[in-house]
Each structure stands twice: as structure tokens, then as C-alpha cells.
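Here's the structure we're looking at; comments come further down.
One protein chain omitted, others in place.
What follows is subunit A.
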């Protein structure tokens, strides 16, 4: 990767483009421009920057800068806008004691600008986002290594675009060593190394013992006499660069990448392959034939579902007894695990057959009801098929056969009522028995149960009694309910599963 040291050497150094701050003006240069001897002033900076990003191949290189945090391009837009002369923050030279501090802006100004332009009501949010942008390396406090934004008079300076993370820097330890060396050469107290930097320098000296002369020479070459203001600014920007790539211990290293995104660096786009296109055409044709619902119906359905379940949602409605996580009291869970289901839980079984079957107590009650009507074979078939889907592969074929003998064969002990079409298809499937051989049959039986047995169950005495009885009990206090239904458990986890395993 390009070494930043070349920034300070001759312009004809052999890389394509960059920025130099010189004589109060930022110069943009690129190889082609050099050849034609053109240099631009900061006024045309934005236009040139756009051209530069196109030159960098922003279009096809989108994946690489996005790897770091996904949004560098957006952040760079924000940073460019914030430095805008008319709409941005006031960047000025500030007089302090005997010196002038060039090109700074206060933290409060940045926070205000962010709040206004990113539509935030809370300054805490603006400070948070600002700190993150700083941590990425786009601006920095002039007298601190820790990259965070404060909402006060602390001075900040913007980073040179040359040092922006989107240039895919991967600076090496030799560069870091040269930089630390340079710092030690300058006799200024404000440039003294921090503790962690001194440690790093010592470590690098040991690691690069043989190369050290070379590193020293590079450092010397870079410590050139330059205009004081220019020097100050460049120094601070360089230091901020290293604060991003070699952060203070304890600070977040924003250059860390998610390993899962690394593969994107090497991905080959296959979208224009003819195989892929043909596949897509086939897929799109099937999609055109699909029957879809209107948005208004969909919206109504979603709203209905959510409203129905909202009273059961602990994060939306306050619980009784209180949410264990907030109150540190697990009595809510003890109640749920008890043998007697609470009234809201019984009510939930009435929402849909699915809900009733999901809850082991509901499933038990439903089965008992069906047995009393001598029509339990449907539910038992459905449960058997659910079990089949979870069997280990070796046992699947045998179990499928067993289900056939038990429920579907001629003269089966618990014969279920299947229409001839599904019956045909199922017997076909069983020629090669698998996990999903009974899908059709199961669907059919489920619909039957839903429209027939389930509706009768909801009107039945067994269910209504439980529902009403709980309503009456509801007048008791939650404390009484708790003492009545508590069951002592050695391990909460195991107990709740005893309800499921039959």
C-alpha cells in the first residue's frame, strides 16, 4: 500500500493522486495534472474530489471501503458537507497564548451542525455519531489521542482526505516505526511520546533491529524545515492517522473487519452469466403467475395479529407478576411452569389451533376432548407425522411404514378420513418413504381438525369451564395465585420439559 512518507517527498513520486496543504491552500494533484502542470485551489476541491473518487473506481470498488463499517461513503459526504464554506461549520485560526492554532473548529459547533443536518433532537445522539465518525479518522481533537467528540470548546481539526480510511490503508509497522522516530527527533514537549507510544517504539526497535538504520534515515529525511503552520497541521493529521491505525490501548480499533465480509474482496460477480440469467427468467415467470394479496388486506392482517398478541408481549405490556429481568424475581416463570395454566394462557388457546397445539397443556386438553368424542385419531396422526420429521434418518423408513399401518392401511386400527386424491398421492410417496412423505395428508387432516374438531373444542364444556373458572379465580391476588401454584424445582430448565416429553 502507498506509504504516507511519499506525501512529503517530491511530487513526482509515482502514485496517482493526493492532497498537499501548502501556503494556506490545499492543492490537489494527480499524475495527469502534473504532466499538464495544473494545480487547483481549494475552491474547486469538491468537484475535483468527486472526479477523484470516480478515478478511484468508486463504482466497482464499493465493496472494499464498505467492509470497514458499511457506510464510509455516506460518512465522507457528511464530512465534506460539514467543511463547506457556506453551509458548514466555521473553521478558523484561533489565537492562544503566544501562538496561533490554525484551522480548528469547536466540538460544540460540530454537535450543533450534526443535530441540524441529520435531524436529531438529542445532543447525546449527535455526540455519539460524531465520536464514531472521529473514531473512523475523519476529524480529531488537536490535543488528545483519544478520538471522541465532546460538546464543548475543545478544538478539532479535519483530517486530510489523503488519510481517509476509504483509501484502504494498511500501514505497516515500518511506517509506524518511522513515524515514532520522527516524533522523538523533534524537540517539542507537545510532541513527546505518550507511554503506550514509547512502549511501542521500544518493541519496534527490537523487532526491526537490523533495519533500524534505514528507518532512522527515512525519519530524518522527512523532518524537513517547512512552514510552521503547515507543519503543525500536517503533524496533527499524521498523528490522528496513527491514532486510528494504532489506537490508544482501551480504545476501539475501528479498522477491524468482520471476517465474514472479507470474502467480498475476492468475490466474482456471476450475475451476467447466461446460466444464471436463464435460471432467473424461469424464476420470474413462475413469480408472475403467483396470486398475491392486496396491501390493505395484508396490513389489516398484520395489525390484527399484533393487536391480539400485544397483551401477551412482556416488552409492550406490563406483566403480572412483574418481568423477572426487571424485578429480579422469577415468580413469573414459576407460574408459567406450574401445572395449572393461567387464564390468559387458556385464552390464547382460543386464538388458533396452532396456539393450542404449541402449548403442551393445550395439546393435552385437546387430545382428552377428542378422546371423549372418540375422534382422537386425527390428532394422533398429526402428532405422529410431526415426530416422523424429527427422527434420525435410519429410522424414518420404518416409522413411515408404521404410520401407514396404524392410520391409513385397509382395516387400520385408527383409520383417518382422507380424500381419495391425497390417499393416492401418499401411497405413491410411500414407495420411497421419507421425512416429508405425509405432508399432503398432514395438511388435509390439519384443515379438517381446524374447521371441525377445534371449533367444537372451543365450545366444549372442558374448555369453557377452564376459561371461566380461571376468570373467577382472577379476583384473587397474584400473591395467592403464586402460593397456590408454586412447584419446587431443582432445575427450572428440566422441569419445563417434563411437560413436553410424553
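In this section, contacts are C-beta pairs under 8 Å (C-beta built on N, C-alpha and C of every residue); 3 or more make two chains touch, one makes a residue touch a chain; residues count from 1.
Assume contacts and distances are computed from a predicted model.
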Protein name as given in UniProt for the chain not displayed, "Myotubularin related protein 7a", "6-phosphofructo-2-kinase/fructose-2,6-biphosphatase 4", "G protein subunit beta 5" or "Complex I intermediate-associated protein 30, mitochondrial": "G protein subunit beta 5"
Residue, one of A:99, A:173 or A:306, that touches the chain absent here: A:306
Identified contact with the non-displayed chain, of A:104, A:129, A:219 or A:418: A:129
Residues belonging to subunit A that touch the chain removed from view: 66, 69-71, 74-75, 78, 118-120, 124-126, 128-129, 132, 252, 256, 259-261, 263-264, 267, 270, 272-285, 287-288, 290, 292-296, 298-303, 305-310, 312-316, 319, 323-326, 330, 332-333, 336, 354, 386, 389-394, 435-436, 439, 491-494, 496-497
